[in-house]
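All protein chains of the complex are present and in place, except for one that has been dropped.
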Amino acid sequence: MIRRLGAGLAVLWAAATTSYVALLLAPGDTVDILVGDGPDTPEIRARIVAEWGLDRPEIVQYVAYLWRLLHGDLGRSYQLQRGVGEILATQVGPTAQLTLAAAAAGVALAGIIAVVTAGRGRWLRGAASAAELVSVSVPPFLIGIVLLSVFSFTLGWFPVSGAQGPAALVLPALALGLPIAGVLGQVLRGGLERALEQPFAVTARARGLTERALVARHALRHALIPAVTLAGWFTGTLLGGAVITEILFGRPGLGQVAMQAVTGRDMPVVMAVVLLSAIVYVTISTLLDLAYRAIDPRIRG
Amino acid sequence: MTTYAAPPSVGTLVGVTDLRVGFDGTEVVRGVSLSVAPGECVAIVGESGSGKSVTARTLLGLAGPRSTVSAAEFRVSGRDALAFGPADWRRLRGRFAGLVLQDALVSLDPLRTVGAEIAEVLAVHGVVPRARRADRVLELLEAVGVPDPAARAGQHPHQLSGGLRQRALIASAIAADPELIIADEPTTALDVTVQAQILRLLAERKAAGTALLLISHDLAVVASIADRILVMKDGLIVEEGPAGDVLGAPAHDYTKSLLAAVPSAASRGTRLTTGAPRTRPVPNPSAQVLAGTGLSRSYGPRRVVDDVSFALHEGETLGVVGESGSGKTTLARLALGLLEPDAGRVSLHQRQWSHLRERARRPLRPRIQLISQNPLDSFDPRHTVGRLVAEPLRLPRAERHAQVLDMLDRVGLPPETAARHPRELSGGQRQRVAIARALGPRPDVLVCDEPVSALDVSIQAQVLDLLADLQSEYGTAMLFISHDLGVVHHVADRVLVMKDGQVVEEGDVRAVFSRPRDPYTRALVASVPRMPARTGPRL
Amino acid sequence: QTTQNATLTWAVETQPITLNPQLWSQNKARLLVFNQFDALISRGEDGSFQPWLAKSWEASDDGLTYTLDLRDDVTFHDGTKFDAASVKANLDQFRVPGYNPAVAAIQLKALDEAEVVSPYRLKLTLKEPDALFLDFLASPYAGQVSPKSLKSAKDLKFGGPDLVGTGPFILDRFVQGQELHYRRNPAYQWPPAGAAHQGPAYLPEITYRFLPEAAVRVGALTSGQVQVIEGVPATEVGLIKKDPDLTLQTSLNSGTAYSYYFNTSHPPFDDQRVREAFREAVDVDAVLKSVYQGTATRAWSIVGEKSPFYDGTLKGTFGGDLAKANSLLDAAGWGQRDAEGFRVKDGKRLTVREVASAPFVRDRRDILSQAVQAQVKQNAGIDFQVRIVDQGSAQKALEEDQYEIFGNSRGDSDAGAALNLILPEKGAINRTHFADPRVDKWLASASATSDQAERKELYAKVQRAAVTEKAIVFPIYVPADQVAARKSVRGLGFDPASGTPAGAYDVRIGT
Partner (left out) sequence: MSAVAGSRPAPKVFVRPGALLPAAFLVLLGIAVVVPGLLTSVDPLAADPLNALSPPGAAHWFGTDHLGRDVLARAIHGAGHSVVIGVAATAIAVASGVLLGLAAGLSPTWLDEALARSFDVLSTLPELLLALLIVAITGPGTGNVIFAIAVAQVPNYARVIRAQTFVVRHSGYVEQALTFGRSRLAITAGHVLPNVLGPIPVLATIGLGQAVIAGSGLSFLGMGPQPPAAEWGAMLAEARNYLRVAWWEAFFPGLAITLTVVCLTVVGRRLQRRFEGRTP
């Protein structure tokens, strides 16, 4: 456990440093961004440089950056004129809501479809598999646009945007969750079907178990193992997909902030987002390891 | 070819006439009739793929998806099974008949505890009230001879040895007190000593009045316990009768060849396939080709090979027997120079071998070759047979091809085989390819690690004959590893008996197996199932 | 009949970078600023200045002192009194180093000092006459902030609910990336002179929702989830006009027209014939029709049609003459064509590059560029390359002179301010590298006088020099703002100074 924690911290440090170095390599310089669209005179530039401490050597800025990170100070956004910590604090909530809802929707859909169709007739499985295939093959933003046009603009069942209330969460969560449901559905069904063919499943049938009990008591846990290993991928897909979903649905959140920061090369915000997503990833993969152990006694050692 | 077709009598537990089972249009069981009466033990023997397991599973309605089942008559527990729906089958499974599946090691859910698996039967059929279930599980584990049942019930299958898993599986099969146990190869993956224990356990159940349908590829295993034996081949029953008759006076040619093919003490010096005598190369005790002295090797804290010494002479066959995990393979890898010993050394032709640098060892490597248990695993899956056999040959391209064809010819494979992939070959053919490849560079020493363990008796007989022929032709020395005492008795001149990494007994094969001195060897020899009197004890 | 208690949701395209009026930089945020803050003076429909928080003002004859008489009945949202001292505090805030370097260096360049004469009278002294000074007093920069909150605001540069003004609405919630929420200021009695009513605002509450996707904004409006949207995409204009439940209002923006500025510092645009040829090679009307579905107004000068300084005589002086374009290019030595049909000279293709910074591309100008690109290729064999890049790269390209075309429009309420930045040889955004002493002189004189007629004449000369004589600019369209709303929403209007949507003071929901 200690080793995992150490490795996690190392990954975080590496992520922070990598993004720092990467941004240093970027063309143009920070002063340009701060000048923006406005008038541009040497005096204005000089003032900006002094104000942001851009005249110090890069290594000093880097050390200062790490030092501030250690103290939980994420710096100030160049673009949004505010503390990065404060910006992120307001944005974590909506994104967490969105991604959790999407994950829940994806898992629920996939689970239901997999359990209902595993080992069933050709047509049912074919249809489910086709649906899954399409849902992972349609670009996520297209799913969003279609959902919006149909359920919000035309039918008016769900509000278009904003983070108010559960109703506004339905469409974005679906848009983000459908591709996940597709992948997860495939994995789960494949896992279930493989488990149902195993000798232990035949043995369980030989004890007089019904198919449903067999799925519930034996096969589902086996199907979960490959699904759990994919969860790291899901995290990435959810966080990445949040960028597009939030922009499309006009939702506040980290994705929108990240996109804005990235296009504006708002370094402090970009790095904070990088760091945050690294933390999320490390946390989730640690949790997954634990879940994995709980599900599969063989790797408990 | 005779087809047994007596209609099942009314008192039978299971009776089926002209049972046919097909998968995707190919019939694999082609008209089997059999019946099991209460308290009776019926055995089905036959080579791999003859349809034994499919027949057994079909008797419980578990032929599987994509299968088509038909029968002239099919009665289970006195009812017409042809009219059964899923629910009818479910009520019978576990309660009326318990099934012990062939793949014992994977027939328990690896994610659940052993106790939970056994309790499941009790729960499904409601045979004992919930509160009593845990106790009943312990009783059952106790009954099948699992030591410390309370601790074992809470463990997962991977924490149990093969023998314990098989016992747990049997416990779950007998949990609801069925009238019939169908046991499909219940001892196949087990060591002889454990096998003997499991056979005793089954015999106890039989004595307690439970009927048994026992399936095995090993005639000796069923000999001790079966009342009636059915011999199956290509989906048909070719011979059927009381155990003594079938084994003592086999009527069908197939049964005869099956019996003859079993290697044993009696078969020494003969060809298994024909029974004709064969010439053995005369070992030359003055020409030592391979020797190990004081070899030790550990993995982590465990000493897997512990102070082992051996010597192998020109033309000699040194057998190594021992149970699973006793360090046989590790010893083979030490001998091959694939593993550095922690202590001791190996010499090849009385020169340093184990402590050479790999670069120095490389030119000598063709002198010592390996045949392993699973040939498929030792073949690069992308290569054709021709390429595989050519790999160890250090010859110009043109000669290489001729040599490959020559070697294939010697192991009895047609030249076309060179263009095929090993996965398209049968198990016996694959092992022939492995032999061709190993003997291509004309090694002085051949290390055979369980070369026939994966093969049917008849195929095993062919491969053993082939090995013997080539050995006498080339005068190759063999380090022959096997868990099968019969096989070692058949092929080896001298034998090492290994236990927990140590050599417990060593000597001339006949001496060691007929008058074992070490208690472990004695137990080992005693555990080997015996055929009835006609041929005497088969060792 | 008015439903007094109805609330309103208004979808806007952009989230403001800052809510502090003194740091205001986006015209799109103007309507938000004037909900929360009042400026000292306001502008009427005719461009004249009218009283607001200042009841009256007087300029000395030499244009060096302004005396303001302030209203005495105004209080900030935090309860503090508005008076001459607070105005001075606001002005002094701009002098804090690093606070708003741009305003300090440009708009307040001339200001010498502010002096409190009496509690409600303020004297402002300038170092030199500045025709644009009153424009400053009417701009969002002059939105009055409570001096107390200037000191206590948690995040002064961003503003937000704790930076308070005197306006008709009180900002009580800001959710990053989502919305702004205002509630009515019940004490409000000091609307600008041009307002349609007196007393507090009609709406008790108003929410501005940020919806950057145009299609989403329209969808939200048509499905009734919001009542007002701004930034109506041209493609939707037709559908909205047809919808009986919706209304659409349009206003041209003030300031400069959206124009391509030619970089005259190096080939090919150092040759006036090529500049003219580029303009002639584009059928602007067709382009505008396809890109803006006929909703855009063609521009003929740098200065937009809405501005009083617009020179009408420029109308029809350029554009769309393909034959002329080609003969000009032939004459300029670009007679040969390469395999792809582009003109070449000395083995070099006739390539012109536009570099734009992605965050500032709006109004579908990327698509406009594509349309122009297709036209100049087909009509004259000009290879027009459009690069939309991040801010850093754009800035770099501009600094390194790696561009031939620079697209820009400015929303200044006084077009003169924009011209001062763009045209003088040392102008802060002189991307054309155009230098003409005459123009510099005309601009300087226009800045020094407050005589509107005289300024108009001077600016007309400037426009003719840039557009016809030197052809350094290719005016394309006059930016406009559209507001679409449900029928029931009344009182929507446009800010006379900028032509952008006005605040919500006069807005009400009724039938």
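The letters A, B and C name the chains in turn, as written, and every chain counts its residues from 1.
Here, a contact is a pair of C-beta atoms (placed from the backbone, for glycine too) under 8 Å apart; a residue touches a chain by one contact, two chains touch by 3 or more.
Source: prediction; values computed, not measured.
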Where the missing chain makes contact, among the chains that are shown: A, B, C
Candidate in contact with the missing chain, chosen from C:117, C:196, C:239 or C:331: C:239
Full-complex contact with the absent chain, from A:11, A:49, A:213 or A:288: A:11
Omitted-chain contact residue, chosen from C:6, C:85 or C:214: C:214
Residue touching the undisplayed chain, where the options are B:116, B:265 or B:364: B:364
Sole contact to the chain not displayed, among B:391, B:500 or B:518: B:391
Absent-chain interface as seen on chain A, which is shown: 7, 10-11, 14-15, 18-19, 22-23, 25-27, 133-134, 136-142, 145, 149, 153, 232, 235-241, 243-244, 247, 258-259, 262-263, 265, 270, 273-274, 277-278, 281-282
Footprint left on chain B by the chain that the document does not show: 48-49, 103, 187-189, 192, 195, 217-218, 221, 336, 338, 358, 361-366, 368-370, 372, 374, 376-382, 391-392, 421, 423-427, 441, 450, 453-456, 483-484
Absent-chain interface as seen on chain C, which is shown: 213-215, 218, 233, 235-236, 238-239, 283, 286-287, 289-291, 358, 364, 366-367, 369-371, 373-375, 377-378, 386-390, 393
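Basically, only the chains that are shown with their structure count from here on.
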Chain contact graph, described as a line, ring, star, complete graph or other shape: line
Chains most often in contact, by C-beta pairs: A-C
Chain A-chain B separation of Cα centroids, rounded to whole Å: 51
Contacts with two or more other chains, residues of chain B listed in rising order: none
Touching two or more other chains - residues of chain A: none
Residue numbers on chain C that touch chain A, as the complex places them: 17-18, 20, 23, 25, 97-98, 101-102, 105-106, 155, 157-158, 175-179, 209-213, 215-216, 219-220, 222-225, 357-360, 390-396, 399, 421, 428-429
Chain B residues within the chain A interface of the complex: 57, 60, 62, 64-65, 90-95, 98-99, 101-103, 106-112, 120-121, 124-125, 156, 158, 169, 172-173
Residues of chain A that touch chain C when the two form their complex: 26-30, 32-33, 35-41, 43-44, 47-48, 50-51, 79-83, 86-87, 90-91, 94, 145, 148-149, 152-153, 156, 159-163, 246-253, 256-257, 263-265
